[in-house]
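Omission of a single protein chain aside, the complex is shown with its protein chains in their original locations.
Coming up: subunit A.
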């Protein structure tokens, strides 16, 4: 009983912190429709800056609280810089592009923080005056936690007043619904958006700064808080403040009690709740159906045609190199090439969902990982030979793809992206926490190919044949009637259904097929590496897949292939030449999104067509 009370209180304290961060995210989303991945980075910067300020300023109340508030304001200004330099230019871009661009910012901030504050965890001082603990019903409870419990409702109240009792707030609420109309009434939207970004970033910074007395400051704070904040915002309903408060409470308590009741599945629990909420209420607890944000004009996706002859020749040349060169290469180069072949298939499988399917997936790594685990588990527990494992990989991934897809393909836009993310996180959590089956963080080792395929060269050719074959099969699918139907429902669900296409079924099957293809890639990857880890299906890997597709260009089939080769090549080189490869990669992502919104292959193709007339 006493334990329960303590847990409930500690749940409230986390809910409060979570709400600070999530409220900033939801306010920014409401107006700009940008899902800001970098919000977690702003939170982390808040914590780091607070550490620096608090330790530099004189000790005492003024030093501590001045440092916390100062950090929040600086983070608010950093948010303004990000908005003005980057986001302002991509408000009309597709959602996943915005997500990608803000992920570029995440990478940049990670390395900047590493340069500035170093890799070691930093421990800040405790809050003056709130160091001790107090007795509640005979139980000792830290004062600072109580203080945090109070902060959440106070901020919620202040935000409510700001949005309902000031002209600025009224304009922001109006712009949330119809920003173009607000502009036509004489309101400078740019200033409005920038000020909203300042507020949202300030809240993230404040959330981070207030963590200083609670936990150590480290470089992993950004991604861990952003996933939680995403969950809170999505469960509450995007753009809804009260929804975010409710969801923060729910998630905070779920964490607190989950540890008591079901310590084994705490991670799964949170995402399970999110998935459940989205399945029952597709727009979150208090969210409203996405009012198609006015202001952007949807542009029709260009048709996917046969590759222009130049590109075709280039592709054949690359293929010739891929077939003829390897016998002369060493083991390391062969491993890299094998990985490239695998990632080409991985990217091509995601492309099927995103390009012709028009769906958003933010958790495609799940199917890659499920394929890998399917193969590895079959080998470990059933003693299955490699070929059986490789056959099982797409089966496992495909089945889960159909199960998860059954729910995901009903949603659209950001909510669909978030539900796919939730399922991927569930898969990841199971792999991470079900230690008896999967070995948890230690993974499954000794997943080696059968003897005949053990030489690197043989395995490379095996991977090349399977990946190339599967990629060509996907290409065939896009140009078959099924592919026409898939594109038809993407361009207009209503019209597609009017001519007898079962849009749901088509999307569902497309999703399952893409998952199975990703599973093949995952299975091959497992045997290539000789081991399987939960990281095979974590967020960075899903982002890698997105990067490959979006960098290459979503509207051409060659796009994901070019993207996969470019990304693996780039990462390989960057990691070798600099410790700050994230900074470089992040900058490249940001620049590419800004200057090549159609992706590399898309831009190359547009240039080629401009030179040679409409091909």
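Annotations for the structure displayed:
Methods note: contacts are C-beta pairs under 8 Å (C-beta built on N, C-alpha and C of every residue); 3 or more make two chains touch, one makes a residue touch a chain; residues count from 1.
Criterion: contacts and distances are computed from a predicted model.
Per its UniProt record, the hidden chain corresponds to "ABC transporter ATP-binding protein" from the list "Cysteine desulfurase", "Cytochrome c", "Transketolase" or "ABC transporter ATP-binding protein". Of the candidate positions A:183, A:282 or A:308, contact with the hidden chain is made by A:183. Here one chain is not drawn; of A:170, A:492 or A:573, the residue touching it is A:170.
Although one chain is hidden here, its contacts on subunit A can still be listed: residues 167, 170-171, 173-174, 176-178, 180-189, 294, 297, 299-300.
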